[in-house]
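For this view, one protein chain was removed and the others were kept in their places.
Letters A, B and C mark the chains in the order given here, with residues in each chain numbered from 1 onward.
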Amino acid sequence: MIAVTADPIDLAAVEALLHHPEAGGIVTFAGTVRNHNHGRQVVSLSYEAYAEMAQARMEALAREMHARWPLYRVVLIHRVGTLAIGDAAVFVGVSSAHRDVAFDACRHGIEVIKFDVPIWKKETFIGGEDWVEGCAVHG
Amino acid sequence: MIAVTADPIDLAAVEALLHHPEAGGIVTFAGTVRNHNHGRQVVSLSYEAYAEMAQARMEALAREMHARWPLYRVVLIHRVGTLAIGDAAVFVGVSSAHRDVAFDACRHGIEVIKFDVPIWKKETFIGGEDWVEGCAVHG
Amino acid sequence: MLLEVRLFAMLREAGGAERIQVRLEPGASVAALRTAIAREFPALATHLGATRVAANLQFVSDAHILSAEQEIALIPPVSGG
Partner (left out) sequence: MLLEVRLFAMLREAGGAERIQVRLEPGASVAALRTAIAREFPALATHLGATRVAANLQFVSDAHILSAEQEIALIPPVSGG
């Protein structure tokens, strides 16, 4: 499952997708909205995506991950719209026969999403709102 | 939450435990029962624990993890008893402000559990059953 | 040729629009697009150094040759996750 979506991430459902009878290890990363950033009190975050390109880039990422590591399942989800503190904004999950593979692939997945998928985060903090400084360089 | 338990691992409940308003990243590892091992078709697994020591060792591990990395929450669960293919036998989850920390701590957690917590796995495969060869050396 | 260029996030706000139109010679490159935008859209100019260009949903280099059939977008520094 690869998705750029306004819907909340249903962790139980995505965990179920990751299960595979030959998989021995499932590693997941959930990026959640923090209540602070650079010393500012964050009230909420809103994410804007170039949705078609983000979806295409995440699908390409999943293919790259499958080509590079022996994975059974890859789940990549990024939310768009307004999120509250504690909400999961991004989810990366992989299953593999081997835990080292699963850790490496999951970590790679979130790194590429952070550096290379056209999604932007705007913080609403006490006293204003601002785009979060992002990553310009290819990761 | 640190537990050696016969109850199934409720992934939604443990994910909820890992959330913290200051945490930006949650990394989890779930070790699931595979349908094969060393070329044998596995029917089920059963885990036996030295329960008091396993619990104490996992509680000490959680303290070690908190001391070594800036973590908000640590969840360590290992099941005992008979498990079916696909069941999660072990779960390690951590939350931190930083994803690198969360990945490193989670990976350390599962490594220590595999090498250092007194739990033993017996495989039932087609044609017999046997204890799985384990780790004798301190990890 | 007349190109439509999509804007997002801080570029969309700086430009005050979701799309801009840029006229270039046929066969112009991404580098030529950057030069034209810097000249014609001063509000976007300061952002262009850190901005990547996408054509048909893929990042392209400054040497990439553009055409009006391609979907073109400016991609300011991303901050997902």
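Simple rule for what comes next: a contact is a pair of C-beta atoms (placed from the backbone, for glycine too) under 8 Å apart; a residue touches a chain by one contact, two chains touch by 3 or more.
Predicted, not measured: the structure shown is a model, and the values here were computed from it.
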item: For the chain not depicted, the shown chains it touches; value: B
item: Among B:Glu22, B:Glu48 or B:Asp87, residue touching the chain not depicted; value: B:Glu48
item: Residue touching the undisplayed chain, where the options are B:Met1, B:Leu17 or B:Ala56; value: B:Ala56
item: Of B:Ile9, B:Ala23, B:Val74 or B:Val90, the one touching the omitted chain in the full complex; value: B:Val90
item: Residue ranges of chain B at the interface with the undisplayed chain; value: 31, 47-50, 52-54, 56-57, 78, 89-90, 110, 113-122, 131-136, 138
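As a working rule, only the chains that are shown with their structure count from here on.
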item: Most remote chain, CA-based centroid, reference being chain B; value: C
item: Between chain A and chain C, centroid-to-centroid distance (C-alpha), Å; value: 26
item: Interface hub residues of chain B, defined as touching at least two other chains; value: none
item: Of all residues in chain C, the ones touching two or more other chains; value: none
